[in-house]
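Starting off with a structure, shown below.
With one protein chain withheld, the remaining protein chains of the complex are depicted in position.
Letters A, B and C name the chains as they come in the text, with residue numbers starting at 1 for each one.
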Amino acid sequence: MSSYPRKIINDPIYGFITIDEPLLFQIINHPWYQRLRRIYQMAMAQMVYPGAVHTRLHHSLGAYHLICLALNELKAKGIEITPAECTAAKAAILLHDIGHGPFSHALEHVLVPGVHHESLGLQIMQNLDEEFDGKLETAISIFTNQYSKLYLHQLISGQLDVDRMDYLTRDSFFTGVSEGVIGYDRILKMLTVYEGQLMVEEKGIYSVEKFLVARRQMYWQVYLHKTVLAAEKMIVKIIERAREIYALNNDLKLNATLDYFFKEYYDMNDEALYNFCLLDDYDVMFAIKKWSNHQDIVLSTLCTALLNRKLYKCKLQTHAFDENEVDEKRRQLAMKMNISQEEAGYFVFTGEAMNTTYTLKDERINIISKSGIFTDISQVDDPLIHKTLSMPVKKFYICQFVYSA
Amino acid sequence: MSSYPRKIINDPIYGFITIDEPLLFQIINHPWYQRLRRIYQMAMAQMVYPGAVHTRLHHSLGAYHLICLALNELKAKGIEITPAECTAAKAAILLHDIGHGPFSHALEHVLVPGVHHESLGLQIMQNLDEEFDGKLETAISIFTNQYSKLYLHQLISGQLDVDRMDYLTRDSFFTGVSEGVIGYDRILKMLTVYEGQLMVEEKGIYSVEKFLVARRQMYWQVYLHKTVLAAEKMIVKIIERAREIYALNNDLKLNATLDYFFKEYYDMNDEALYNFCLLDDYDVMFAIKKWSNHQDIVLSTLCTALLNRKLYKCKLQTHAFDENEVDEKRRQLAMKMNISQEEAGYFVFTGEAMNTTYTLKDERINIISKSGIFTDISQVDDPLIHKTLSMPVKKFYICQFVYSA
Amino acid sequence: MSSYPRKIINDPIYGFITIDEPLLFQIINHPWYQRLRRIYQMAMAQMVYPGAVHTRLHHSLGAYHLICLALNELKAKGIEITPAECTAAKAAILLHDIGHGPFSHALEHVLVPGVHHESLGLQIMQNLDEEFDGKLETAISIFTNQYSKLYLHQLISGQLDVDRMDYLTRDSFFTGVSEGVIGYDRILKMLTVYEGQLMVEEKGIYSVEKFLVARRQMYWQVYLHKTVLAAEKMIVKIIERAREIYALNNDLKLNATLDYFFKEYYDMNDEALYNFCLLDDYDVMFAIKKWSNHQDIVLSTLCTALLNRKLYKCKLQTHAFDENEVDEKRRQLAMKMNISQEEAGYFVFTGEAMNTTYTLKDERINIISKSGIFTDISQVDDPLIHKTLSMPVKKFYICQFVYSA
Partner (left out) sequence: MSSYPRKIINDPIYGFITIDEPLLFQIINHPWYQRLRRIYQMAMAQMVYPGAVHTRLHHSLGAYHLICLALNELKAKGIEITPAECTAAKAAILLHDIGHGPFSHALEHVLVPGVHHESLGLQIMQNLDEEFDGKLETAISIFTNQYSKLYLHQLISGQLDVDRMDYLTRDSFFTGVSEGVIGYDRILKMLTVYEGQLMVEEKGIYSVEKFLVARRQMYWQVYLHKTVLAAEKMIVKIIERAREIYALNNDLKLNATLDYFFKEYYDMNDEALYNFCLLDDYDVMFAIKKWSNHQDIVLSTLCTALLNRKLYKCKLQTHAFDENEVDEKRRQLAMKMNISQEEAGYFVFTGEAMNTTYTLKDERINIISKSGIFTDISQVDDPLIHKTLSMPVKKFYICQFVYSA
């Protein structure tokens, strides 16, 4: 029996995921990648869907599995993709979420204000590339859409990429919400390349339709579920309050890596990046446990509430809330809790929940007919798709804390 | 539409779990129960099976769902069970794992030496009972097997209880290991009561056979998988080392609740219990993250290794390892790492892995024939069951750290 | 162990289906019900989806299972339903498809011209009612919507009935088309009754949306798939040709029950009904096998083609086909096959494929809000539902035989 370097990983969705290239092992074994094992894929969704505790590591392995299938499919259709390009695309998808911090989207822009996870991801990849002697060069070029074969980038980041395919499938699986099930295997079978662009064959149109509808439903039923939203806003408010306290006295009683990110100003220089790569959900959750005894009543109340699942009462609607009524609620709570009107803003507030699905302008799903003519999906003569794409993507929410002395 | 107090929870395995009684809400909303949300059901199994990140809370909700089905089934067969008994049985199963601490079985007896999770659980239930004005009395009496209807205890804790049925089903689901799939629904349909004892109808014999084989396979393929074992032994060694350090200087640089459990001696008095009920996986994992920079080389090496998944190399075999060879390995590693022979014991060691499935003496699966004669399953004329029950349940393991300077 | 009359049936979708009432056993054991075992649920869909060979019997057992769940749900919500009403509703759903003949919808109105399967079903139920000493009276009254509690009829036959819920779920399962998966368990949990009408609670709106979209997708991707359509039109043409031949010489060389239905005229009297209840897919398929050697070239060609899966080439489009072009194709084929222009009409023809989902006027899905106000779903402020409901439901098709001498 010949020896070969290969590892198979059990996945409850796809069965087995196979890793069989040295560079991919190198990535997966890196502490920065292993860190993703300690970051929830769905942040606080587990407060509503107890099964939704899968990790960023698991999702990126899943997306990697799908890109393997997609690349095989394209090659079987005669598209020429070199082994080096395959490896690079696989490396890029493994690393596509490497820039996520604790609680992923929920704390994005909050813990590291003003920095998007993709830009952080790029910085991390460049660091890794140096450590790996330039072996990630092509992967980075694909990731940043500078590689000549555009479809490789589109597989990783586009309206119908393996990222979305995996997270819809995986989130639907772990939450148990059947509404999000998509026919990822059928879509993969329908992929092709035409004039350098990723396309879907015409007969895959119903699967794409299903994909768009499923995605929309996952947004409103899961990602922006009112109680999930409430929990995620609570963790945001906790960090905001902590920042405020830190600004006053430079101490959060943590004495931990997390402190670094409360400093008034820092560049995302190498020191910051290395510190960032030490963070995961455990740091934040430990801080919350610690702060549940903090002397600041706002901070400790929020932390205790989150730990014990006493979440905000949240309501969503299609029009804005009356700010006078909101003010009044805030005033009443301030009195009840004996805090300032300003502090009450941590307990009663409004905002907008966005279904960010279709807002990116430069990405589109291309459909190709048998005759070789292609169109963007928004031009396709299918009223359901048309409608789904043009539907309102914003709702207004109010969060209110239910105080009991 | 009449209003009714009811909550349904999405479960990826059973579809929906329904909670519809005030006492059950009271339990679920209690901070001590919510704590189970932060404890992995399978400790370190996620190092091998990335999907195995489900929680104790999720498992206890699942077991609760199964007992609802079982009680309905028995009632449909004419067994008289009062509403109060149903509620008590449901409360008991919801709370059956309340005594688990961080990383469940992996750190049992390690973090709180000499105390079994069931005895801790009982203490916690008694505290809750007081808080709930005695409403848990019957539940506790069922849990401790002092209630007159023995079968209610057997549903909760016996060879074929809903606890085992849920964890086999759930662990198999989240790991993706199909070998552990059991026909829980068929077994539930086959349950009955005879002379006050829980029985399985004769035609359910193949499902029971399947259950026993599945359970045995999950032990060797998952729970005692060599790499899972390696990871769990590593976390044990970390706590042991920390305890040793604390004994020397009473300081672990944590300044956290966890410190309490490193004190040389404490009773499991109310103070200890309240502290215990504050702990979860986050406390331990945060400590490990912190200690990865500890000045003690043994502690920091183990912590860093666990975080980055540089686990012991582990080997299992049916006979004991040669202690001379083990000593030699230890000696070599001590030299390499420049540590003492004793300290090397944290990096090279042996032990016994037990499949604890069938060791409890007083629990058995009773089979009842159509004619009303019943026998213990070990007496059943089925050689596969007979064999499975009598199979060796112990393997010897060695764990070795792979040191690279 | 008390004896009780109960049977559990394995179902790959729902796990187990329980039968536990004498009347239901009586129905299931009746030869007319067992006949459904020999009728495909999806007619010729198995030509495209090889797994789609499940039967009308299986579907009606599945729908029965769902109504058991629905009735339990409603009772748990405080709706008063007597045991006798439960039994009647269960009997009615078991029998709801008893009027289907060979190849279900595909040959409806073809084998027994002008008679709908529901009217046949009613006649059969009335016969059974007599045989069962009037025990089906309430069931029939529910089936025909003459029973006072309207929601019982709506459970059986309405926009959101257990019939549709089972067939979407079942057809999706057996075809492997994930697009048709609906959250039947969630919808069932959301059912309630208000002012005697079946309602869906407001928070079930996304599940209903999903249900409508899934249904639409199953129509176009499965039920009206061009190749399924081709196969079903072929079997229709076979029966039509056979009828034509019989009209000429009163002989189809079958000497079988099927002959009865080629007679020029018959009433659906008791004799006809008894004969109808002897028919199933086997009669039609055997006839096709026999006729594959018939001297009539049209009949034998069609029969051989169907058996060997040489189906029409079928095309669907949103506008009508040019009849001149169709005529020309027909003319050419007539020449090639050396048959008359009229006979060529069996090999080249056009028609309209209807998605009959939403055409029934008097059925609607009612949504009830927490405040107790209810609206029809078409009034709901959800653009996707609105669009789905108002979408075009008709396509034009052409079928052409590919002749090779």
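Quick note on the criterion: a residue touches a chain if its C-beta (ideal position, glycine included) is under 8 Å from a C-beta of that chain, and two chains touch if they have at least 3 such contacts.
Quantities reported herein were computed from a predicted structural model and do not represent experimental measurements.
When you scan C:Phe103, C:Phe143 or C:Phe173 for touch with the missing chain, the hit is C:Phe173. Contact with the undisplayed chain is limited, among C:Ile19, C:Ala43, C:Leu61 or C:Ala272, to C:Leu61. Looking at B:Ile17, B:Ile156 or B:Ile182, the residue that reaches the missing chain in the full complex is B:Ile182. Among the residues C:Met285, C:Leu316, C:Val380 or C:Val393, only C:Met285 touches the chain that is left out of the figure. In the complete complex, the residue from B:Ile81, B:Val213, B:Leu273 or B:Val326 that touches the missing chain is B:Val213. Chain B residues in contact with the hidden partner, per the touch definition given at the top, are 177-179, 181-183, 186, 206-207, 209-210, 213, 216-217, 220-221, 318, 381, 383-384, 387-388, 391-392.
Counting the whole complex, the residues of chain C in touch with the unshown chain are 9-13, 15, 29, 31, 34, 37-38, 46, 48-51, 53-55, 57-58, 61, 173-177, 255-257, 278, 282-283, 285-286, 289-290, 307-309. Listed here are the chain A residues that touch the chain not shown: 1-2, 4, 6, 8, 15-16, 18, 20, 76-78, 185-186, 189, 192, 194, 199, 201, 368, 372.
The rule is simple: only the chains that are shown with their structure count from here on.
Greatest Cα centroid separation from chain B: this falls to C. Between the Cα centres of chain B and chain C there is a gap of 49 Å.
For chain A, residues touching at least two other chains, in rising order: 177.
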